[in-house]
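A protein chain is absent from this complex, but the other protein chains hold their places.
The chains carry the letters A and B, assigned in the order they are written, with residues numbered from 1 in each.
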Amino acid sequence: MAVVEAPPGAAGDDRPDPERPGTGTGAGGGPGGGGWAARGLAWAGLAFVVVVLPLLLPQFHAFRWSEAVILAIAALSLNVLIGHAGQISLGHQGFFGVGAFFAAYTVTVGGQSFWVALVSGALTGAVASLLMGVVALRIKGLYLALVTLAYGRLAQETLFNLPMFGRGAGVEAPRPDILQTNRAFYLFCLLMLGVVLYLDWRFTRSKAGRAVSAARENEQVASSYGIPVARYKLLAFVLSGVFVGLAGTLYAFWNQRVASQDLDFELALFLVIATVVGGVRSRIGVVVFTTLFHLIPDYLSDTFGTSAPFLSLAAGAFLLVAILVYAPGGVGQIIRPITRWMGGGPFARGDDEGFVEEGVRGRP
Amino acid sequence: MAVLDVDSVSIRFGGLQALSDVSVRVQEWEIVGLIGPNGAGKTTLFNCITGFYRPNEGRVRFLGRDVTDVPIHERAASGMGRTFQQVGLVKGATVIENLITAQHAKVAYDDLSGIVGTPAVWRHERELRDRAMQILELVDLADLADRRVAGLPYGTMKNVEMAAVLATDPEILMLDEPSSGMGPEEAHELGDTLLRLRRELGLTILMIEHHVPLVVRVCDHVYCLNFGQLLTEGPPEDVRNHPEVVTAYLGEEAEEGDALAPAPPTSAPAAEGGGGDAPAGPGRRRRRPLRAGEAG
Partner (left out) sequence: MDQLIATIVLGLFFGAPYALLALGIVLVYKGSRVFNFAQGEFGTVAAFAAYIANFWLPVLVAALVGILVGIAMGLGVERFVARPLANAPKVIMLVATAAVATGAIALQVGAGGGPQLRTFEPLVAGNAFVVFNVAIEWQRVLVMLALGLFALLLYLFFSRTDLGLAVMAASQEPVATDLVGIGTRRMSSLVWGMAGLLGGVTGVLFAGLQPFTPGVVTQSLLVFAFVAAVVGGMTSLPGAVIGGVVLGLVQSFSASYLTRVEVVAENLPNVEWLAVFVLLVAVLALRPSGLLGKEA
């Protein structure tokens, strides 16, 4: 393509990247004044839709959008496993729920504040995920997928019905005063999504992300580069666990209670579909697809009745199969020209992406 | 002090004795060749040295430290750089990403600050990239920096792999058939590069190589393996003309000289069969005390 000179990783990332020389305005093909104006307009439009619009609409829209943002965080967590580390989890509702339940427990039974719960939820998710990581050092591939599947069901059937979690009745999770309204809570979720995106971005651009990705592609080469492969696999599980624990925590306070029947196998499958169709290793693709995949059925059911969400879930599932067969890069690959352009690059696909991000060619 | 001291290493796979009582010693600044027919155990020896295999008997000492039980990545981090027969690169990554990843053990920040993104991280990242570019310039690959490895020709990949290993900042460079896939001219250039690397970076090199002219030109010392045992060792010319080596590996036409270049040894050892094996077996020679005063 026309843009082979762009440095690796330039695409798809909507943040300026100071460590990357030569993509600024001076470089060949950089946008002129008009280009920047158009980009500014596009950014302003995006900011309006994402930040301002939900505050103008009735509260229940913000409520609905919050859930979409929470699911996007959970999908980014799964992206760390599937995309970066090349591990698969079919029991992600289990990790999500562990964070949710423990955060709710921290507040309701432990009497701690929301902010303590936020940390405890994320840490519990990390610990649960780390334990699965230890299992993953020994059990690999499809068999690991099976173990995570069984873990998810175990969490749903047994863990979340433990006496400390109300024997199936669930746990209350009252929001703090400052996040009482749905609009305020939505903005907080958005902020957390921003934090997760930032951390994931820094992860992929620092030694930990490179080590995890190298280990995914070739363990022997990674270890002869001096990378302790097992350690970085565990690190990937921990990072994924922090993200999903955080998502679970937000979910508990979003709903103001958490119960085991909300954390079923369908949630795990939703997250897998969202991550793979969104495009593994493509942060933006995952977020865009997850939110739309969640919101469109909701709004459809307003108009077309209650069977609409299920029909669109069915459509999403079959879309997944089509994406796997025809466009393994997912939505992230499809919208690449847009994200590239908004990041200051040319409106083009580019074929020189790095291996820790936007792995168009590299299926998990 | 020897940089690398392989002391009587033996390894079995099931019933197969892949290496028996092999001792190899590499001194600082030396370029040492490891030759022998296919299946002689050269790569197995590499794997024992670098930690991919754990020998049943014998020790591996590196820079005076016994590393026999040290995991692969620690050996790599302490200065053991190796290449692979089937190109050991992260093929989904670009050339420069491989070189940056290979500097893993030298990165000055910890994982957490990397993920949080402290200002120092940004500076260090730039240094990693600069150093990667310097190495690419050293081996004339700078113009390929942003190319994805998977699309490169085989010979180029071999060069990139060597650059990536250089990025790990090795004390010893262990090359597994560096000239495979190269024509005679490229192989000659490779020889220049190796000599230059030793001169400029003070590297020590141990290489598995079939291309005899290259071995003769650059190596100070050569070991010849056959059926998992050390057949002989010595200066390249001596080893090349050693009768057992000639029978076991090079074949009669060896004496013609450089024509035996890539010497695909498929037919030679098979044809010789037991004959090639016999002298090596019972009458196996002890290590010649070539370099006195370094027993340790």
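We adopt the following convention: a contact is a pair of C-beta atoms (placed from the backbone, for glycine too) under 8 Å apart; a residue touches a chain by one contact, two chains touch by 3 or more.
Model, not experiment: these values are computed from the prediction.
Taking every chain of the complex into account, the omitted one touches A. Of the candidate positions A:V135, A:A184, A:A230 or A:L292, contact with the hidden chain is made by A:V135. The hidden chain makes contact, of the residues A:A62, A:A122 or A:V276, with A:V276.
Considering the complete assembly, chain A touches the hidden chain via residues 88, 90, 135, 138-139, 141-143, 145-147, 149-151, 153-154, 157-158, 161-163, 167-168, 265-266, 269-270, 272-273, 276, 306-311, 313-318, 320-321, 324-325, 328, 363-364.
Just so it is clear, only the chains that are shown with their structure count from here on.
For this pair, chain A with chain B, the centres built from the Cα atoms lie 43 Å apart. By the touch criterion given at the top, residues 50, 52, 71-74, 76-77, 81-82, 84, 88-94, 96-97, 100-102, 104-105, 107, 109, 111, 114-117, 121-122, 125-126, 129, 146-148, 150, 164-165, 168 of chain B touch chain A in their complex. Residue ranges of chain A in contact with chain B, taken from their complex: 4-8, 18-19, 198-199, 202-203, 205-211, 213-214, 217-218, 220-229, 235, 239, 352, 354-356, 359, 361-362.
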